[in-house]
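Got a structure for you, written out below as structure tokens; questions coming shortly.
All protein chains of the complex are present and in place, except for one that has been dropped.
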Amino acid sequence: MLLPDYYEFCCRVKIVAGHDALEKIPELLTERGAKRPLIITDKGVASAGLIDIVSAALKDRLFADLIADNVPPDSDLRVVNQLAKLYQENDCDAIIAVGGGSVMDTAKGVNIVVSENAADLMAFSGVGALKRPLKPLIAVPTTAGTGSEVTQVAVIKDHEKHLKMAFGSYFLLPDISVLDSRMTMTMPPLITAMTGMDALSHAVEAYYCLQKNPLSDAHSLAAVRMIYHYLPIVAENPSDRNARLSMAVGACLAGIAFSNSMVGLVHNLGHATGSVCGVPHGICMAIMLPYGLEYNMHKREEAIAGLLLPMTGEAVYRETPPAQRADKVVSLIRQLNADLNTITGGRHARFFQEVKDREGKPLVPREVLPEIARAALSDGASIYNPEDTDYEDNLMVLEAAWEGIPLDRNKIKRG
Amino acid sequence: MNPVPVFAFTCPVKTNSGNKALEHLPVELAGLNACRPLIITSAKAVGRKAIRTLQNAFGDSGMTLGLFDGVTKTADLGLIEHLKNICLGKKYDAIIALGGYDIVDAAKVLNLAVSLKMADAHKLSPQTPVLRHLSPLVVVPTAAASGLETSKFAHFSRRIYSSEYLAPNLVVIDPRLTRAADGKTIAATGLAALGRAVESHISADANPFRDAYSFAAIRFVKENLPAAVNKPADRKASLAILNAASMSGCAASEANSARLHKLGQVFYDMQHIPTGVIMGMCLPHVLGDYLQEGVNDLAALLLPLVGDDEFSRTPAAKRADAALAVLGRFLADLYGALGKDLPRNLREAGVPGYIMEDILDVLGKDNEGPYLRTVVERIAG
Partner (left out) sequence: MSIVKDIPSAKKPFKRAYVGIFLWFTGRAIQAAAKVDKEVKKEFDNLPDDFTFSLGCLPNGPSMVIGKRNGAVKYLGGNPGQHKVHVRLAIKSVDAAFLILSFQESTALATTRNRLITDGEVPYALAVIRILDIVEVYLLPKIIAGLAVKRYPKQWSAGRKLGGRIGIYTRTILGI
């Protein structure tokens, strides 16, 4: 196991996981001296009946008028301020965030406002502006993918001023993340597949990116083992609660790994494709993942080969000659995409050509690839990718990912 | 790795490890809203040079540091009361513990007294409720570490304080401070890390989050302890061992089974024998017993100990035995390399016969007392 010349690692979040983990929340609140939590969520989560489960678990800690389900799909400063007011007027003393990325971001924003009595959230944006612990925040993720229950960043948009505020601080880590199998049980196979591939891309990229370290590595390996094994199972049997819990745990491990080791090319090009074409994030991750591995292979072959054992177990590992192990990892991930494609009746896209909107119209026309390649130059994930990337590199990778053919490794520029 | 019904894990400690790690301290403290740290250490235990290295890291920061360098093994709440008054009077806003063992325990208890603004620190007890974050506490370990530095425990004045808020916010592992004066010091640190990590890794209540820490700790000790022992000046090897010690404390904070820990601790408390020395003696016996009892998953040790290739070649049914065999050879090599410097039993460690009664008495009060006493008998020599 590699010990870098210098590294930092931090995940202060208390993880509580299980089939009945939500029932622990009252006790966890008491441990932190909190009595009146504000529940922050969105309409989708509420209408799926998930808030009813959380409410039942909260028992006497539930205050029906302290459930706010108006978080929009895109975090909004107005909503943050409105929820902060609700918190303050009702003497709340903790926040429970139930949902995906936007709910988590909103809850973190509200927490900054109520903890720092901030009239202007902007004053706390950037890195390192927060200097002390905030109010207790309990995160309850409802997808097994984003890992935002263990990340230290938040993005809040000011739609009136057209500003995007980014916050980064270890104090933004939730105090507690509660992983409960019931929260993901109703996720349909397609969403399960794409969020699961998002989690796998976190675990895999964290294992080869430049900021990797022994602790992020250990989290990555455990995450890869669980996600690779359980993702096809949950996609096929959505109500397998052990597999659901394993996916939630795997995604959380992956979240811890990547928030410390960071991510590279897969996220870099994936973010750009998402913003240019509106392709869901998980789809972009699923399609790009084999290419990120191929592009960085000449610099990270040993690390990539190290993923084979956690993915396949001993038998396949033994049968694969050492020189072919890294390639085997890539082909297995391609195969996983193909399997998910079959399980979802062809709806899980394997390459960009296959990505279509509800009307069946292609979402990523080939002509926009240059625009995506350019947009990727403005995305921060490139810093942590082992090999350098420029416009031509991006375009070459995107072309291959569009067609669904393996990358011609002879064409990758080397220093 | 199927998760058990409901489990919890937390590691409140941030790790900064490696070249010039100390020099990041001013920025780290500023990020915790602190600008006037008090260094708690023992000049006798860590040496003047280590203290100077830490002070120099603050060069150019403009900060003024407080320094108390007189922690002893007999430190008590009287000292804590005295230091607490100085801290509150001089408005120190963070504590940096330089060193291991008692130094860190004293710093944790002092942090408790200062953060809770106790009118009288003598009233502190393990029952004192702690419901919120304490002031920033940074641990800077030197070569001699018990592994518990990063844990939520403080063994102070014969009492055990336990709260997740007691754990340090940050551990700074710097290669300038982790090189040991001799092989036996780093061997003891490595064995303590190994013992704690192994016990956490095989325990019936293990979970994947905790396993990440114990896995990395076991792998690091296995890969680096021989080099660190044979060449105490080897920067990278000793840095890896102190990393392992730090990780083992994070895992041990949350583990229930702790036979090795209890045995190591009692001999440290009564005879000041480094925890790892006793853990090394007990390891084969305790693990052998765990194997017999069949509750703990000893097979889980093989992968971190030997790596992918050898693990894959070993049939599942033979993994537990193989892991014990690997550990046995590992220990034998270590004892071989250090000769008389690393005692193999209590007689070689010079534990006087008259003290054994007291030790067995203390162990007798534990709920696993009768068992622990059988281990002591087996390592008597």
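When the chains are written out, they are named A and B in that same order, and each has its own residue count from 1.
We adopt the following convention: a residue touches a chain if its C-beta (ideal position, glycine included) is under 8 Å from a C-beta of that chain, and two chains touch if they have at least 3 such contacts.
Not measured: the values here are computed from a predicted model.
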Sole contact to the chain not displayed, among A:Gly126, A:Pro188, A:Gly278 or A:Pro362: A:Gly126
Contact residue for the chain not shown (choose from B:Lys90, B:Arg159 or B:Arg329): B:Lys90
Interface residues of chain B (partner: the chain not displayed): 16, 18-20, 23-24, 26-27, 30, 38, 55-68, 70, 82-83, 86, 90
Hidden partner chain, residues of chain A it touches: 4-8, 126-128, 210-211, 262, 377-380, 382-384, 386-388, 413-415
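Just so we're on the same page, only the chains that are shown with their structure count from here on.
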Distance between chain centroids, defined by C-alpha means - chain A, chain B (Å): 33
Residues of chain A that touch chain B when the two form their complex: 1, 3-21, 24, 31-33, 128, 131-133, 169-170, 214-215, 217-219, 221-222, 225-226, 242, 245-246, 249, 252-253, 256, 306, 308-309, 314, 317-318
Chain A partner contacts - residues on chain B that touch it in the complex: 1-21, 30-33, 131-133, 164, 207-209, 211-213, 215-216, 219-220, 223, 236, 239-240, 243, 247, 308, 311-313
